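The complex is shown incomplete by one protein chain, all other protein chains being positioned as in the whole.
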C-alpha cells in the first residue's frame, strides 16, 4: 500500500494495522526518514512532488518489491509540503516470515524511491533557500539491485 | 542501550525517546521479531535465557555495531518468558544520519543476536512441545559480516 | 499537449503548467527541449544544462530520445531528491 500525504504518520498505528488479526508474520522492518537540521544550517524543508506520477511510481516500486520477496505486507507513506527539522518525511514498512526478506525489501524500496519517486526538497536556512542536489551514491544503490537481479 | 524483559515493548515510545530533543537524525530503522503460529502448529512459545550472560552478550554486540557504523542511537530489547503467536519477541532500533548505516547496523545486530545471545525457544503446539533447532543460515549470516570486516 | 515544470525548472521558466501546440518537427523529448529553449530567456536558462533535466511522459520516466507523438502530458524536472 502507498500513501502520499501532508500529515504526519503514526508508525505504531501502521504496524498495528499490518499485524491485525494475523499471526503468520515473523519479521517487521520499518524505515523512517526525518529532516536533519545539519548542525543548524536547515531551519525548514519544503517537499514538492508531482501528484499523479508520485502515486504511480510508488505503486510500481511496491509491486516490484512484492514480486522479488515473499512479503505479507508492504507500506510506503511519503509526506509533502513544509516540514521542520526532526519531522518525519517517509515511512517504509515491510513484513515477512523471515528477516532477510523484510530487510532486503525495505532497503530496496528506499533505494528505488530515492531515485525514481518525483519528490524535490528545498531547504531553507541561515544561508537562504536552495534545492537539494541529487546524490550519485543513490544511483549507485539502485545499480546494486539491478546487478542482484541479473545474477 | 539494551534491555531484557518479560514485558512487551512500545516501538513508538522507544523512537520518541531516541528522537527527543534532537534533530540531527536522518534515518531510523526498526526490526521487530514476532512469534509466528506457523499455520496453527504453534500455540505458545517459551523463551528461556541466561541472566547475566544475556545482558553481557547484547552489550558486546551493541558496542561492536557502534564501533562499525556512525550511529546516533542503538537499542536492543529482547523479551523472555511465555509468549503467544503474534506477540513481540525482539526489537532493534538504529538511528543514523544516513540510511545505509542504519540499515546495515540493524541487520548486523539481528544477525549476531541470533547466533550469540543466549536465548532458547521452546514451541508448544498440537504436536506437543519441542526446543527450536538453530538454523545453519543464521551462522552463514554472521560469517558474511566477518568477511566484510576482513575486506 | 500539456507541459508541466517542477522544482527549479518551474522556478526558472516561471510557470508550473501550460498547453502548447508543437511543430511537426518536434518528435522526441530532446526535440521538445530544443524547441522550448527558443521560447525566451527564461526557457533558455531553465533548459541550459539540458543533460541534467529529467522528463516524464504521461507519468512515466522517459529518456531524451523517447517519442512524444501520443503524449498527453510531459513533465520536466531536476533529478529527484525525495525519501
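So that you can tell them apart, the chains are marked A, B and C in the order they are listed, and the count of residues begins at 1 in each.
Criterion: a residue touches a chain if its C-beta (ideal position, glycine included) is under 8 Å from a C-beta of that chain, and two chains touch if they have at least 3 such contacts.
Predicted model, so just to flag it, every value in this text is computed and none were measured.
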Touching partners, among the displayed chains, of the absent chain: B
Footprint of the hidden chain on chain B, which residues? 33, 47-50, 52-53, 56-57, 78, 89-90, 110, 113-122, 131-134
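Following the convention adopted for this analysis, only the chains that are shown with their structure count from here on.
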If you check the contacts of chain A and chain C, which chains show up for both? none
Most central chain, Cα average position: A
Taking each chain's centre as the mean of its Cα atoms, which chain lies farthest from chain C? B
Averaging C-alpha coordinates per chain, one finds the centres of chain A and chain C separated by a number of Å equal to 26
CA centroid of chain B to CA centroid of chain C, Å: 48
Got the chain A residues that touch at least 2 other chains? 33, 110
Two or more other chains in contact with one residue: find those residues in chain C. 83
